[in-house]
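I have a structure here, written as structure tokens, and I will follow up with some questions on it.
The complex is shown incomplete by one protein chain, all other protein chains being positioned as in the whole.
Chain naming follows the written order as A and B, and within any one chain the residues start at number 1.
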Amino acid sequence: MTMAPQSSTPVASTDLVTLTLDDIEVRVPKGTLVIRVAELMGIEIPRFCDHPLLDPVAACRMCLIEVEGQVKPQPACAVTVTEGMVVRTQRTSEMADHAQEGVMEFLLLNHPLDCPVCDKGGECPLQNQAMTAGRGTSRFEETKRTFPKPINMSAQILLDRERCVSCARCTRFAEQVAGDPMLELLERGAQQQVGVAADQPFDSYFSGNTIQICPVGALTSSLYRFRARPFDLVSTPTTCEHCASGCSLRTDVRRGVVTRRLAWDDADVNEEWNCDKGRFAFMYLNEGRLTHPLVREDGHLRPASWPEALDVAARGLAAARGRTAVLTGGRLTREDAYAYAKFTRIALDSDDIDFRTRVSSDEETSFLASSVAGRPLGPTYADLDIAPVVLLVGFEPEDESPIVHLRLRRAHRKNGVHIVSVSPVRTPGIDKIGATWWECLPGDEARVVASIAAGADSDVLAHLRTPGAVILAGERLAGVPGALSAVADLAASTGAALGWVPRRAGERGALDAGALAGLLPGGRPLDDASARQQVAAVWGVQASDLPRQPGRTVGSIIDALITDVRRSATGETRLIDALVIAGVDVSDDPRAGELLGALDEGPFLVALSTHHSDVTERADVVFPVAVVTEKAGAFTDWEGRIKPFSAAVRGTPHLPDGRVLAMLADVMDVPFGNGDVASLRAELDLLTPWTGPHPDAPTVAAPTAEAVGSTSARLGSWRLLLDRGRLQEGEPHLAATARATEALMSRGTAEALGVAGADVITVSTPSGAVTLPLRIADVVDGAIWAPMCSEGCDLLSIGAFHGATVRVTGGAS
Amino acid sequence: MALDQSVRDQMSDIMTRYPEARSAVMPMLHLAQSVEDEITPEAMRVIADMLGLTAAEVTAVATFYTMYKRRPVGKHHIGVCTNTLCAMLGGDAVYAALSERLGIGHNERDVDGTFWLERIECQAACTHAPVMTVDWEFMDCQTPTSALDVIDRLSRGEEVVSTRGPVIRDFQATEHTLAFPVDGLAGFGGEADAIMRAGLTVAKERGMSAPAGPEESG
Partner (left out) sequence: MTPLTPVITAHWDEPDLFTIEGYRRTGGYRALPKALGQDPDAIIATVKDTGLRGRGGAGFPTGLKWSFVPQNDDKPHYLVVNADESEPGACKDVPIMMANPHALLEGVIISSYAIRANHAFIYIRGEVPQAIRRVATAVREAEQAGLLGDDILGSGYSLHVTVHSGAGAYICGEETALLDSLEGRRGQPRLKPPFPATHGLYSAPTVVNNVETIANIPWIINNGVDWFRQFGTEKSPGFKVFSVSGHVRRPGLYEAPLGITMRELLDYAGGVVGGDGTVKFWIPGGSSVPMLTADHLDTPLTYEALAEAGTMLGTGTPMVFNSTVSVVKAVTRWLEFYKHESCGKCTPCREGTFWITGVLERFEHGAGSNADMDLLLEVCGNISGRSFCALGDAAATPYPGALKYFRGEFEDATHTPVDEVFPPAASYIFGEVATR
């Protein structure tokens, strides 16, 4: 049962009222709804339209109760308590019981008796209530209402109208929570039905929640419809692996196969919601998996036994000790990331490790070390609810951390929280969270943030200086020189809490676990002797055994690998002889091409992966590892909140990365420990956040503004929530709800570039070109926006990133 | 017929009548219907875009109200009140006669697109039962014969005058009036008819009047 959000501040006794409910006297805060009081008392009042996270509507009339002094029964979901109120539920009131019985009969009147084939059967509030309090037989002799079925609300969401009880939970969710009122009640009276416009499907990023809150089986998903029975599913609480929002999920497994995912309650984080990626993008877990270790022989990968593969890998890595590098990617659990951090330092004698195979910079490394790694929890979701201002910089929550978006929308809707977004585009998300759009040319974020610090808007600055203010910095700032420095400076100068919101679920955990050159677990600076001492003690090694100098981050690793190509040719010693790469989607890195090219040229490559990839293709040894549902672990969300989970699918042969690394270490004769999640957690528990001095924040100056030529524009870009990401593979219904791939420009920019009349435009860089449909929109003048990695628009492949200057021409290339 | 710029300009004009533009959605739908003879998905999209709503929000409104039709109505909308009082007093017979003559039933349009027939609800003209409407203009106190005569005259293109309103134009013209009601036709129909002033007539016959107020008497 979802509980309504509780105020964290204690309630003064003067704000309490006393009432009697079913002869029990209770004191509750003024303004509480009777139905919530009953819940707190453990008294269940049946309900269909009521939902604690939606505004009351009192439409279904199921929760009618008796209030002394009122002639008519009252809806418990809409009546607030008053002093001295005497309430009787169906347990103690004939009036309430009779009223509920009547409503139940009405609800079942036109409801089909198709429970045996209905997805909701077995977990259906209407079915439960009918079984508990309904009549055995119907007194309705007329013909039931029928509709053609099912109809698509979107490619993913299906509607069987005859099952609908018009509770309006789905439509209220769409309007109130998601801000996507594309799903509405249509028609009138007995013909009233949920529906969409003829030409606009319910393509909300949050559409799947409507299925979950539907109290009957009216809404179903293309993905799950007719796939399973609730009693055939084994459910496990899990944490979503798709982004850094940190949603609690429930993963339902049918005979070893992940069949469904639902949002699970976490009042502090996702409440009861999640996004459609988290709900529907799981087919990758079940499909195309690596099953055996592979070893390269005569240029080809062949299946190998575990002992053989471990032996080959261990020998290759041992030979390269001190000249090895590790790329972990941003998707690992914190425990697995920690295993890599430890393995790199004690088995490979290296500090060349990075979890970022995406745009990154030394400035970001320094920012993470100074302002994020090992910092305590916060700012939090709850802080957003009551912040005097939330400043978003280089961060589009709806696409990049959807639950932050939902929370900001609620903060705006319920509390009128002042939100400002520094962005090149006035996005739909900005409007849905009621934010002020602070126009910013892509790449100019540093200057804009500095201007805010200098008081460009006195209200915003005053609010930032008010305790509780929050600044949220997005991942793309790593590619904008000076931006993270400016953000850190703004936070320092105003006292605002600073949150860094990476896109991937494992990034914050990897950072805190020490999977970044120069940082040991808990945010400990590697170059601090006492930090090394603390870590060595936990790892059972001498501090002197640990690297002393910060190693290479991803950029330097790629540089070194490229240098190595030349050095190999001239017979010089390689800088990096071996690499360990975890399940990394290297295509996210703007230098992916260079990296893959360098991997072709020689380093001994060990890959731990769930699926085949560009990396496994080039590896000397490949270890298959467990996907997230096959292992226990935890993700640390953007707040710094650790969200542990256990394995949803048990009994598969796949081992988590930590176990594979432990076996490798064992073969390499390095005392590593068992590498299981419990051991890794126990060590992490000892490595509590660093309390010593953190390094200073970076102070990279914004480069001088670069003029954009008459045929060019500054590129604004980020990844849309639903795009060509690998974890979304295998779910066409979800993909069909993605936003259109299109380029956005202001009319002024389009006219200046001479493309105002063009249907399509071409964005080009020296490395290539992408042709896109053009739409005129609210975009800062001088900029063009396009999605990073959508169908038909892979900007990274042409070396274009947020802030880059790109050539724009009308028509196709 | 598409909603061209002049229609959009009229819609913008309607929006200025209200403190919040969304209030204009109903008259805007009437206007769209006056142009297209029905409410099309395109019209709902145009209105949604002008009001900053989703097409679903406009569809939700358009499908709620009986007067918005999602199929072309044709030249004339014929309504016959078949709510209890009119029905009992003869409305059922009027409806049956029209239905038979036109060969169509409730909410249907005849083959050549001249008439749409609808059983309508109480028209606030019970004193004038049985009530028919042509393009929503009152045709009071009907009989099957008089109703068929109206249809016949309209079919022949002859002038038909509302019993308490203007010369019948067509459905789309009335829909335009609903969007822009100052249409120069308010004077038609003249003063209250005999039924509306039945009480006044009796009062005068019997020398009854309301007691004068202090102003008149003082």
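Criterion: a contact is a pair of C-beta atoms (placed from the backbone, for glycine too) under 8 Å apart; a residue touches a chain by one contact, two chains touch by 3 or more.
Predicted model only: the values in this text are computed from it and were never measured.
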For the chain not depicted, the shown chains it touches: A, B
From A:185, A:408 or A:763, residue that would touch the chain that is not displayed: A:185
From B:11, B:25 or B:98, residue that would touch the chain that is not displayed: B:25
Interface with the undisplayed chain - residues on chain B: 17-20, 22-27, 29-30, 51, 60-61, 64-68, 79, 82-85, 87-90, 92-93, 120-129, 133, 136-138, 141, 143, 162, 164-166, 174, 177-179, 181-183, 185-192, 194-203, 206, 208-211, 213-215
Residues in chain A touching the chain absent from view: 56-62, 64, 71-73, 78, 99, 102-103, 105-107, 109-110, 139-143, 145, 165-166, 185, 187-192
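Quick note on the criterion: only the chains that are shown with their structure count from here on.
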Chain A-chain B separation of Cα centroids, rounded to whole Å: 54
Residues on chain A engaged by chain B in the complex (per definition of touch): 180-188, 195-200, 202
Interface residues, chain B side, partner chain A - complex: 41, 44-45, 48, 53-60, 63-65
